[in-house]
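All protein chains but one are shown at their positions in the complex.
The chains carry the letters A, B, C and D, assigned in the order they are written, with residues numbered from 1 in each.
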Amino acid sequence: MTVTPDVDNKAVLLSLENVTLSFGGVKAISDISFNILEGEIRAIIGPNGAGKTSMLNVINGFYHPQKGTITWRGKRRRRMKPYRAAASGIARTFQNVALFKGMTTLDNIMAGRSLKMKRGLFWQMLHVGPAREEEIANRRHVEEIIDFLEIAHIRKQPVGRLPYGLQKRVELGRAMAMQPELLLLDEPMAGMNLEEKEDMSRFILDLNSEFGTTIALIEHDMGVVMDLADRVVVLDYGQKIADGTPAEVQSSQEVIDAYLGVGH
Amino acid sequence: MTESLGSLPAYLLRNSHEFADRVAMRHKDLGIWREWNWSEVADEVRRFSIGFAALGLKRGDKVAIVGSNRPKLYWAFPAIQSCEAIPVPVYADSVAEEMQFVLEHAGARFAVCQDQEQVDKLLSIQDRLPDLEAIVYDEPRGMREYDPEKVVAITRVQELGDEIIQRDKDVVQRWSDAVGELKIDDMCVILYTSGTTGRPKGVMLSSRNLIQTSINANAFDNLDHTEETIAYLPLAWVGDHVFSYTQSLVAGYSVCCPESLDTVTVNRREIAPTYFFAPPRVFEGLLTSIMVNMEDAGRVKRWMFHHFIKVANKSGERILNKESVNPFSRLHYKLGDWFVYGPLKNRLGMSKVRVAYTAGEAIGPDIFRFYRSLGINLKQLYGQTEASVYITAQPDGQIDADTVGTPSPEVELRIEDNGEVMYRSPGVFMGYYKNDLATADTKTPDGWVHTGDAGFVDDAGHLRIIDRAKDVGKLNDGGMFPPKYIENKLKFFPNIKEVVAFGDGRDYVSVFINIDLTAVANWAERNNIVYASYQELAGHPEVYQQMEEHVRHVNKDLASEARVASAQIKRFLVLHKELDADDGELTRTLKVRRKFVNERYAELIEALYSDKTEQFVSTEVVFEDGKTGRIDATVKLATVELEPVREELKQAS
Amino acid sequence: MFYREAGQYKTSYAADQALLPLAQDRYGIAIVLFTAFVLIPFFGTSFFLVSIMIPFLIYSLAAVGLNILTGYAGQLSLGTGAFMGVGAYACYKLTTYFPDVNIIVHILLSGVFSALVGVVFGLPSLRIKGLYLAITTLAAQFFLEWCFLRIRWLYNYNDSGAIEVPNRDWFGITVTGAEASPVARYFLILTVVAVMTLIAANVLRGRIGRGWMMIRDMDIAAELMGIRPLRAKLSAFAFSSYYCGVAGALMVFCWLGSAEVESFDINHSFLILFMVIIGGMGSLTGCFLGAAFIHVLPVVMRAVPSMLGWDILASTVEHITQIVIGLLIIFFLIVEPHGFARLWQVAKEKLRTWPFPYAT
Amino acid sequence: MQLVKRGALLASVAFIGSLAAPIVQAQDTLYMPSLTYRTGPFAGGGTPFADGYADYFAMINERDGGINGVKIVVEECETAYNAQKGVECYEATKGNGALAYSPLSTGITMALIPKAPVDKIPVFSMGYGLSAAAIGEKFPWTFTYPTSYWNQLSSILKYIDSNGGIEGKKIGYIYLDVGYGNEPIPVLDQLAEQMGFEVAKFPVGVKEMQNQSSQWLNVRKERPDWMIMWGWGAMNPTAVKEAAKIRFPMDRFIGNWWAGSHSDLNPVGEAGTGYLAANFSGIGTQFGALEDVIKHVVDKGESKVASKDTVGNVLYNRGLFNAVILAEAISVAQEMTGKKVINGEDMRLGLENINLTDQRLSELGLADFTGPIKGSCSDHEGAGSIFIQQWNGSDWERITDLIAPMNDVVRPMLEEAADKYVSDKPDWQTQACS
Partner (left out) sequence: MQELIHSLTVAPFMEMGQYPDFLIQVVWEGFVAGILYALIALGFVLIYKASGVFNFAQGIMVVFSALVLIGLHEAGMPAWIALIATIGVMGILAMGIERFVLRKLVNQHDAILLMATIGLTLVLKGAGQLFFGGETKSMISDELGFSSGAYDWEVFDGLVIFQHIDIAAAVIAVLMVIALSLFFSKTRIGRALRAVADDHQAALSVGISLNQIWAIVWFASGIVALVTGIMWGARSDVSFALEIIALKALAVLILGGFTSIAGAIVGGLLVGIGEKLFEVYWGPIFGGGVEAWFAYVLALIFLLFRPQGLFGERIIERV
């Protein structure tokens, strides 16, 4: 495996070593190691059923691997509940939009601020003083995200009625609201048209460059991956078959066979 | 006449004392309306200005302003003007090449941009703009990677100003003094006209032009510091400059900037402006969407809507004009106001509108009356960049859809022999920037300006614009033939899509009519009229009958005006095919190519000036797949009896 | 139509996030409050106060409680009746131990006990969802009913097995027990309900309420946003049970005057659930609309035959009422499964967009 | 949508109407609300009782033109044996000039007892409700003629004692596990000590009324010599059936007077032969008053009874007896106050001074129907006697004479209980009796 030049001067944010995950005998991920560097955009690609989503689920604590270690910011991570992962700075979006359907765009993104809000029941009940200040401060932050994602016009609309592309954008906004160190994006551009894809790519790049957020994303559109990603890891049937810069991965015979060759 | 101050920044300073706590500007930003009162605005501008000076801005420099309606961009005007430099607003939607021309022509040393998009545009052409030294921007998003020497945030400029003020307390006083010493006759802005042909021309306006015009306009409509208006039209357009900047400064009213162009409607509803301007297409679009929406409403509601709109049609305008209306109608209207007009105005965000203007092109009389009948005081004005907007405007209570009103205060008007409208006023521009030739063409040495429009003043003293002066022709009897005027009148009927009028050098006027397929097909369906093709529908006797009624209607209109009475339509035909850009009959922007039509349908035109009742014609057409074919048709020609012209009118002409 | 929003703009987040951002809504609430606090006590007959307004308000409060749990936090509960019972018995014990403490303090404190019990029975909610959870709340219902009966200490070993409410004063006015005047009781209840509804609205629009709704809408995503499911669900159980407990205490102390186990039986749980569903899950307004409908309809139905002079057996009327309510519930579920609140919301939306059919 | 709106409109119109036009009673009538339960799990008992109650008043109106010429208006309100609905009914009817309430439910009675002195309307809980209410000093507004649960229980125990002795025996007590069933337990415990017998208790939850196999398994385990039942509604037939199943001797199984009606034993039929029950109102139609009811009301189709057979059965007659006492109280009150149209306070006076002697009972056409009842300021139960009846497989037969209660033992207990009830209610209204 070639080592990309970045590795030397960027700190490792997350590394997985020999991670294996199985469901009742079926191996979803077998013995995979790779790392994510601070500030990079890391893509995870592979054909359907390659274990990409399981990988994200392992990273944010939704699944617990049977074997292997996960090191997050230099510390080995024990079994971790998803909410703890969230608190430690990992956010994500979902393949099938998992928004809070009963809430508005604004509330959905506000929901992403949950961890940043601390005021207790007493102040919440009165909704004055600290609780309100906190609410307003977070609202301001959320408004900046709304501005960033250019969704001001749907601010007060219930998300259930929004077109798919906008829902994905709201979901990204919700994850952004957590101000994560690592943002996991599960097929952020699935089902989008070209224009929406371009917008989304722009947001991802801006997010990465403006806020320095590290991003790990799963994406099918190879063109998008090649444009966005700093480094790419390729999975197939739960195993890692390539890891490196987009160019390197693209030229790997194994990848061409397993992934591009299959065609889909 | 109020004694005017010497400059726009001086008005700002006055407002900061006189209306210190009144809101000067609102901007919906990050979900809420941020407000600045006049003293805050003055402070912002002062810091901006002092900082700008520190960047090297000096007397006579030109500064481009690129972007949409943002408070900071509005503040850039007085900030620049108080340095005796000249702001040059540029249309934000122009492509880089267009911008390049303006910036190059103006020789801008600085540019104030809204965001990354505009900055990028300028940076892409910076090698061709040797004069451009630095770019100042408003929104910091995505700007961190740029060269901080060349690309500076407005906030940074203001900080610079702050630092200077910190170091040197007197600088504030000096700045105020400098503002006080600005000369009223100095140029204060260059507005580039978006010329339809040729290069844009930079209209130089002096402080006096703008201030005097603003004072007059405010007085004309009794606008004072309590007004609210929403700024959503391009900054570089003279209208916005006057409505949202100079008039606001002079009167002290507040200007509200919407969150984005997508949210103008919603933002307008939130603000409910009292003073509102929109071009006719905006009103047209709103009306269409009202009608479309109402089609989806329940039966009862729809019935109610149409019923009350009828009521409004009958008495709404008269009530608005404070004419006498019988109490029953008044009550009926009141009811309508409760059920329909009030809520409708509320939805449109026009509940509080005291004065609304439309201008720029002719507005359909039905559309115009619709809004007025709802109780919205919509008026027309006629203006130009060269006049600092106002040439004529309709005074309250003297409204007619066909006129553009009486001359604005201090405006003198005269009609040339060829029908061209000329004017002279305090708002008349200083000249075109670096284009004396054009200045001389437009402005006479004694201060009269050619509008390029033909028109006439009717009995009531109201100006009517009929066409571009160069397009107006003459009938053989010497009568005036304004083709656009006639065409527009017909085009306001919803079932007429396009009209081509003939008459220059002929005995009488005749027209080609293109029916509007959607509208007519709809009508046909409702009336069980069967047709197989456009051609068949166009030739249907009942369609002809309808068109004849329209023509008669227009003739009646024309007959009532001495100057155009002779231009009544005598013969017409309904074209068997739609005029089509693919066939070269229309431009790509869907304007009729007269010349081409004249040649292509020469047979038909000749037939119109003969006794024939029908004429065979065969035309080559291009189908959608690119193939060509021919359409053969025998087109019926109809003759319309002319309306009698009243004797006194004849004599008058 | 009545909503003329033009010109209502917000210059601060506080104003934008206000409970009633629209001026017309504020006027509306003011009128409602004026009616409730001034007109009704002034003009209402004793029958109207005692048989309609007092139960209506108490049921509304209980419905608010259940709605917090079911409508906002998505945890279906059939144990409302029992949680109300916990409040009632707790209040009774408190006021017999501390007869000199203001009764309102007891009423408010009694909810705390109910909240604690709610938390205990909410524990399974971490692992159990939906209908399964509903059945575990049924366990709470039956177990608590049994406790109310078996633990004689709860009703001070009264031979009757019933709570008998003593007369208690509040600032010199008797507000509980038989001697309390309807108006006094009405005011006490109205005040408690109004304040608690306001508090509920505040909590629901804040961090905690949002956490509940997140769990309701998409529990996995909520957890990945840092919401701890157990804490969120238990807090919902606690908060909801608190409301039910206070409602139960009010019910016994300010309305019935005495209560046995059967006052808190499963039918009560269903009654409140009906109110929430008919009123609209996830809407505070709905709680009041639902309570009004479910409570007032039978009262009206009972009154109708005698008003029309029909000689129908009271039992027949009762049975027909039952059938009608059953049918209406089905009918409403079919026509508008989201309840009155949605109807109101749609109507309001219509009024806001009037004359247009929808917003543009 | 359209329908919903219209429905809502109708409902609101009706509702406003109901508020605006409360049922106004004519001035010259006596208003007698009747809280009934013709629905719910206890409807089987509630229905005949309500019929007897209504029919007697109807008969008085029909035959005598009312009481001393003033007609009685009976208005029913359905409670479904539910305390909450009972209170609603009370609130809805009390404003119409109600003279007395007989809710036929211990739960509702409990709720009404504190309200009675406030609204000045007496509560007449005939042989049910709060036993301690027998103490007139402490409960001026509540009456439990002809006897209270406690006294009744003592009569039953006396019967057991006289049939083979009670000392050293084991008495099973199976009861409906609500206020009603729990009420006599203190006396049972006390008397067990005094009379030297052992008690085994078998509670039956309201929800378990029809699923008593566990209780009866426990009965089988405990092997009591006698069983006493404080049951109501659907509990009764189920209990008798279960007893038959475990072969418990029926003639050792005694129900209280709410567990010994035709509706209880008809479903059991033959299997219940020998089952005993307490009663204080005559069985059958062979009384003059009942004959009048049949003649003036039932035969004219004015009665709500499902069939004529119901007339004369245990609960019908008890409902009728309830009406008899109230009617008597009205006439006493009329006599004492000299008013024809009386109010609640007068009614209280009438109830307190009631004196149904054998002679008076005969006048009323109720000779041998029940024992004499005499009330006083301090005695609100009359300490009346009961008799025991036995099921013969298809009908009830009275098998004993009147059995007087052990008033000497019970009265002090009642007083103690009354004191306790009042003790934590500082402003409770009492009366002094000389």
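Definition applied: contacts are C-beta pairs under 8 Å (C-beta built on N, C-alpha and C of every residue); 3 or more make two chains touch, one makes a residue touch a chain.
Remember, it's a predicted structure, so these values are computed and weren't measured experimentally.
Novice: So one chain is hidden, and I want to know which residue out of D:S162, D:S214, D:N355 or D:S394 touches that hidden chain in the complete assembly.
Specialist: For the chain that is not drawn, the touching residue is D:S214.
Novice: For the full complex, which residue in C:A15, C:I330 or C:A359 touches the chain that was left out?
Specialist: Answer from the full complex: C:I330 touches the omitted chain.
Novice: Which of A:N57, A:S88, A:N138 or A:S252 sits in contact with the chain that's absent?
Specialist: Selected residue, touching the omitted chain: A:N57.
Novice: To test your reading of the contact rule: which positions on chain C touch the chain that is missing from view?
Specialist: Contact residues on chain C toward the absent chain are 70, 76, 124, 127-128, 130-132, 134-136, 138-139, 141-143, 145-146, 149-150, 220, 266, 270, 273-274, 277, 281, 315-316, 318-330, 333-334, 337.
Novice: Could I get the residues of chain D that touch the absent chain, sorted low to high?
Specialist: 38-41, 43-44, 47, 177, 201-215, 217-218, 220-221, 233-234, 237-238, 241-242, 245-247, 263, 266-269, 271, 306
Everything that follows uses one rule, which is that only the chains that are shown with their structure count from here on.
Novice: Contact counts by the stated rule: is the higher one at C-D or A-C?
Specialist: By number of C-beta pairs in contact, C-D is the larger.
Novice: Return the chain label for which the distance between chain Cα mean and whole-protein Cα mean is smallest.
Specialist: C
Novice: Counting only Cα atoms for the centres, state how far chain A is from chain D in Å.
Specialist: Taking the average C-alpha coordinate of chain A and of chain D, the gap between them is 73 Å.
Novice: Where the CA atoms of chain B average out and where those of chain D average out, how many Å apart are those spots?
Specialist: Here the centre of chain D sits 90 Å away from the centre of chain B.
Novice: From the mean C-alpha coordinate of chain A to that of chain C, what's the distance rounded to whole Å?
Specialist: 41
Novice: Could you tell me which residues belong to chain C and also touch two or more other chains?
Specialist: Residues 12-13.
Novice: Pull out every residue in chain D that's touching 2 or more other chains.
Specialist: Residues: none.
Novice: Where do chains touch, given as pairs?
Specialist: The set of touching chain pairs is A-B, A-C, B-C, C-D.
Novice: Which stretch or stretches of chain B touch chain A in the complex?
Specialist: Checking each residue of chain B against chain A gives 29-32, 141-142, 144-145, 259-260, 262-263, 266.
Novice: Tell me, which parts of chain B touch chain C in their complex?
Specialist: My answer: residues 26, 28, 31-35, 265, 269-272, 289-290, 293-294, 296-298, 301, 304-305, 339-340, 342-347, 349-352.
Novice: Which positions of chain A touch chain B when the two form their complex?
Specialist: Within the complex, chain A touches chain B at residues 106, 139-140, 143-144, 146-148, 150, 152-153, 155, 206, 209-210.
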